[in-house]
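One protein chain is absent from this view; the other protein chains keep their places.
Each chain gets a letter, A and B, in the order it is written, and its residues are counted from 1.
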Amino acid sequence: MPAFLFWLFAGVMLVFGALVVINRNPIASALSLVVCFLGLAALFISLDAFFIGIIQVLVYAGAVMVLFLFIIMLLDLRAEERRRMNWVAFTGGFVVAFSLLVQILAVISRTQMAKQAFPPLASQQVDDVRNIGLLLFGNYNLPFQIIAVVILVATVGVIVLSKRQLR
Amino acid sequence: MNPTTFFIFTTLLKIVGIVFVVILPMVSYAVYAERKVSALIQDRLGPNRVGPAGLFQPIADAMKFVLKEDFTPAHVNKFYYWLAPCLAMVPAITTVAVVPFGSTLFGVPMVIADINVGVLFVFAIASLGVYGIVIGGWASNSKYPFLGGLRSTSQMISYELSLGLAVIPIFLLIGNLRLTEVVHYQINHGWLIVPFAGDWRNPLGWLLAVPMWISFAVFAIAVFAETNRLPFDLPEAETELVGGYHTEYSSMKFALFFLGEYAAMITGSAIIVTLFLGGWHFPGIPDGSHGWIFGLINIFVFFAKIAVLLFVFIWVRFTLPRFRYDQLMRLGWVFFFEIALVNIFWAAAILTFFDR
Partner (left out) sequence: MSINVARPKLTWSERLYLPAIAAGMAITLRHFKNMLFRRTKVTMEYPEEKWDSQLPEHYRGAPALVKDESGRIRCVACQLCEFICPPRAIKIEPGEIPAQDRFSKVEKYPREFDIDMIRCIFCGMCEEVCPEQAIFLRKDYAITGLTRAEMVHDKEKLLEIGGVMHGVVLKWNEKK
């Protein structure tokens, strides 16, 4: 893939990721997050990981964020726009984020692996959907099933809780 | 010409050809067809003033939309108000990228991007289509568009599940998400709506027919809901919400919403045709490798099938009354979701038992 596309999508991701935090309007934040996800999907696709990229769009941008928007619209969040900036919290958050960044950079610069060029990707003929399927239902079958059961329990729990409130 | 330049050139040609020569005129004439067919169903004459049988009506409409004042109400959120119509139109047209609309023409495959997750791409992009409506409804900053946007979100979420689950039996059978493979499978084994065709003695085909029909029905109905067509046009329900999400829109911005809806209809029909009705294949017509004339005929067959489905869309719109909102949700979550789920197990059981 041409390098400039990587920089383009990475830049889009960073800018819109920052906008998620900076925007005062919750809807604008949510939409920035959607663009951020789209950039991420584009990065996955540029690595020939079509399946993960598309699922990124389908699940996060197409479903989760739509639900987020739905909830944000139903809540009246106008107070958020009027709130004054809390400088203590702002500096605290900035310091934490900055120290994390420094830490990551330090670790990466010391690792031997990061200094050599990555080996070229496997050929495009590999069907990544099939590979993911085999991996998920072969090697990681038990964790996969456990996660499925956990999600099912969560779903049932939500239904029970919401039904109880209605009564 | 080296292969890369040739590839880029033919791809650009395909994009321009399919979007500007086929899809956009088809969209505007779908509007004409809608008016004409609805008129005939209701014992009226329909548009017949502009040109012979009113055939230039879409051009007149387009002129009207372009020449009207582009009005932006004072109370809207300007940026999102302008963004929404574009977001409604773009995903609908982007979906066409992975649909094989013909066999080959002069050796060039007639599909813009043959990626290995074709149908997932379609669902992913189609699911982005809701943003245009939601943002339009929210940015208009008035109550009816807002309610339309809210309805749209919940409706999309509910029916996307059935949409995704309904096609799983097909991919269990074919074992590949690539849409060109789906079409080739149907050419060799009979269309998926009639899986027993060709090999009449094989009980597998007859057994598969039932899950395929259920898939087809659930998928088609979910497409109706996804494209906001009439039994499920809750987001714009004229009788309840004035114009729904596009109440505050006028001129070309309204036209983009309107055209986006019809483009979504066309791409939805294209997916149905590709998945169930054999794509560009018609019994007895060879593919494009036998001469360019057959390649053209294949493309024509594909769009003719889409036209038939568009007629069904319009026909349904002028027959069925609108669902109530709770009925819509009940139908999506309690019936279609479960039907599609059971259908997957059934199809999987059949396939395992016969062990192809």
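Here is the rule we go by: contacts are C-beta pairs under 8 Å (C-beta built on N, C-alpha and C of every residue); 3 or more make two chains touch, one makes a residue touch a chain.
The structure presented is a predicted model; accordingly, all values stated were derived computationally and were not measured.
K.L.:
Looking at the whole complex, which visible chains does the left-out chain touch?
P.N.:
Counting the whole assembly, the omitted chain is in touch with B.
K.L.:
Thinking of the whole complex, not just what is shown, which of B:V16, B:C86, B:L320 or B:V342 touches the missing chain?
P.N.:
Considering the complete complex, B:L320 is the one touching the chain left out.
K.L.:
Out of B:Q42, B:N188 or B:T239, which residue would touch the omitted chain in the full complex?
P.N.:
B:Q42
K.L.:
Give me the chain B residues in contact with the hidden chain, please.
P.N.:
Touching the chain left out of view, chain B contributes residues 37, 39-45, 48, 315-316, 318-320.
Rule of thumb we're sticking to: only the chains that are shown with their structure count from here on.
K.L.:
What is the distance in Å between the mean C-alpha positions of chain A and chain B?
P.N.:
Whole-Å distance between the two chain centres: 29.
K.L.:
Mind pulling up the chain B residues that touch chain A in the complex?
P.N.:
It comes out as residues 80, 115-117, 120-121, 123-125, 127-128, 130-131, 134-135, 138, 146, 149-150, 153-154, 156-157, 160, 176-177.
K.L.:
Would you mind writing out the residues of chain A in touch with chain B in their complex?
P.N.:
Its residues touching chain B are 27-28, 31, 34, 50-51, 54-55, 57-58, 61-63, 66-67, 69-70, 73-74, 127-129.
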